[in-house]
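Not every chain of the complex is shown here; the ones you see sit where they belong.
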Amino acid sequence: MESFADAKYIFDTIWLLISGCLVMWMAAGFAMLEAGLVRSKNTTAILTKNIALYALACLAYYVIGYDLMYGEGNSFLGMGAFISSASDGDHSGLSDFFFQVVFVATAASIVSGTVAERVKFWPFMVFTLVLTAFIYPIQGHWTWGGSALGGLIDGFSDFAGSTIVHSVGGWAALAGALLLGARKDKYTADGKVNPIPGANLPLATLGTFILWFGWFGFNGGSQLALGSKDDANAISAVIANTNLAACGGAIMAMILTQILYKKVDLTMVLNGALAGLVAITAGPDYPSMGLAAVIGAIGGILVVFAIPFFDKLKIDDPVGALSVHLVNGIWGTLAVGIFNPDVSLFAQVKGIVVVGIFVFAVSLVVWGVLKAIVGIRVSEELEYEGVDAFEFGLHAYPEFTGGFHSGTKPISGSSSGSKEMTGQLNPEMAK
Amino acid sequence: MESFADAKYIFDTIWLLISGCLVMWMAAGFAMLEAGLVRSKNTTAILTKNIALYALACLAYYVIGYDLMYGEGNSFLGMGAFISSASDGDHSGLSDFFFQVVFVATAASIVSGTVAERVKFWPFMVFTLVLTAFIYPIQGHWTWGGSALGGLIDGFSDFAGSTIVHSVGGWAALAGALLLGARKDKYTADGKVNPIPGANLPLATLGTFILWFGWFGFNGGSQLALGSKDDANAISAVIANTNLAACGGAIMAMILTQILYKKVDLTMVLNGALAGLVAITAGPDYPSMGLAAVIGAIGGILVVFAIPFFDKLKIDDPVGALSVHLVNGIWGTLAVGIFNPDVSLFAQVKGIVVVGIFVFAVSLVVWGVLKAIVGIRVSEELEYEGVDAFEFGLHAYPEFTGGFHSGTKPISGSSSGSKEMTGQLNPEMAK
């Protein structure tokens, strides 16, 4: 280090790396949150999806997505050279790649929760591939990667991705939920909603805390620089505001469920905190802490009403991801237009709509093609038995639920059902 | 960045932020530790309390506490201006606020463990509000926020809060435990102690590891600066010592339970590690690593004797928080007076006593007023059934314990018991 420019380079680079590590850790948060909120018979499936989607998202974004998003003219597959040349700036190009690649995994993680307990594994993975290699990077290019679309959404402001990451995941998930349909036992014939409790609430709480913790990197790192007093001050504001927005969301969900249902609902408090986090993400840099808490608190209100609203529409979302990430991704983006005098509300609306239409439409096509060709939903029998037993061959908690879940019967005509279920490894491995 | 002063500003600020993130993460540690050590029928309750108290503590400290603690003349509610002016120093004012606000949540987290399995939710939240808005900041002002009390405790030294954070949480918890009384089945009529095993020891172990990890920020960040070689050296000593003190506590608890009980007791090893962490917190900067390990090891001894001691007094503490945070908060503070030649043992004793009397007395009044007005303890029936089912409407592990816990009977006259228990969301939400 021989100059202040060198010191700035180091600060900027290491901040991207530390923040990126925290965002990677959010993948664990999604995995635990979703695993806690599904039933035990589908827990192995959601765990497998969450780790596999993270890995696939990183590889797909490396091979295709990053270059699409940040390359000039979206030159396919020229990334190797591109990343190197990115090194000539204020920070290491690879630190930038690392910080960006963990974001795309976040978007993909949102989808897995909404389509849980009924989606087939491999079609889900194919959708993840398309989302992370193409859909996410293309819309990301419009705002973060350059301008785009003939300047259609110029002026659109999204600091860390309420729209670009969270609502993108939400739109993709909504398309999937619509084409998949609800879980069989979720909505009864006479119009009632049958609540399906999650199997492991400590896990869901842990997941929420992980996400909250990781969000400091998600939002804090999005300053993209640390090497000046202004950057340090901005990151301080971003982290303090992110924290208070989550607090506002959690407290409001706590109060509101007490008022509406006479009971504080833990899953709503968790989703309230997450709603606050999503809501502040589009603009954690400009507000006072008080305003940040209010923006988060409104997020908490929205999530408490959105979850039963989606149920009224019979859109089944086992973990509430649409209410958290889509509804509050929109709200957070609008809030910047409302409260930040430097940003036009109209530009925010345009950004939300343009990104929403693109992602939802393309996702609908991709899910639709998958549905037509290979099917995206597991069989009724598998859904009844739980996908863990027969699609994955491993119970998540073999000793706590008696190996087979209550209500489980062997697949008709399969005498090997129980044998297939005995192993931590598939029985073929034992040969 | 144009000067070394700028670089120092950035170092100091980012270190407060990174450390603050680690301390926030400790909230997850307390949640997992306590959720692992209570019974499954009260797990949703402890999870809800832990996330809600963190959120409330942050908001209360933002609105009132921070200004009380660090403002001049304790001017109420003038904090907005205060935080901004704090920015003119060596680091961003908001980074300082963030680091301080996560500390107050730690103090509050300690209370929830001791009063677990029998305290009513809302009175607990009111107590948390008073603790974090008033009690903690007022006593914190005496040492960290300025001088106080006519110089009564001048010379008192508490690096990261063995007294100011941990024993404060402990005294507040002790007052609550005394007014609440023990869990019904904890002490039998003939004077025996009935051990009540925690439902999920991997969770408790995870919580301990999270706290250990987060403590590097708790103690390391309390250096409050990084931007000089001396600061970097001091932080290195703090972190290395913090780690070895925890090791000393864990190993001593391991050895001691083997000797005393012929079996190594996992929960004691966990509490031994935590005891070592609390004990080193008052002075992780001055000792050699060997001395740090000894201070921690004595903490491990204390916790092994303190837990049955509190049981002998029939003070019921489901997670051992008094033994860890109160007893070792005192021990750690005394240790500085004993081993650090620059600190007077008498000043340490005065600090411990003054803070202890204030916090215990005020806490007793607050818990007492709550007890008189609304009651602080759940009904016998709720305690028997578990608070999750009827106060929160959600089982933490609905599939592992058969939905209803062994020994659970429907509340008399309530035919809707089982209906109320079916949902992840409250049944009203499903309408």
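The chains carry the letters A and B, assigned in the order they are written, with residues numbered from 1 in each.
Everything below uses one rule, namely that a residue touches a chain if its C-beta (ideal position, glycine included) is under 8 Å from a C-beta of that chain, and two chains touch if they have at least 3 such contacts.
Owing to the predicted nature of the structure, the values given are computational and were not obtained by experimental measurement.
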Number of identical chains in the entire complex, 2 depicted: 3
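Operating definition for what follows: only the chains that are shown with their structure count from here on.
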Separation of subunit A from subunit B, taking each centre as the mean of its C-alpha atoms, in whole Å: 31
Subunit A residues within the subunit B interface of the complex: 4, 7-8, 11, 15, 18, 22, 37, 39-40, 192-202, 205-206, 208-210, 212-213, 216, 220, 226-229, 231-233, 235-237, 239-240, 243-244, 246-248, 250-251, 254, 257, 260-270, 273, 288-290, 293, 307-308, 311, 397, 400-401, 405-406
In the complex with subunit A, residue positions of subunit B that touch it: 1-3, 6-7, 9-10, 13-14, 17-18, 20-21, 24-25, 27-28, 31-32, 35-36, 43-44, 47-48, 50-52, 54-56, 58-59, 62, 80, 83, 87, 91-95, 97-98, 101-102, 121, 200, 203, 206, 391-400, 422-431
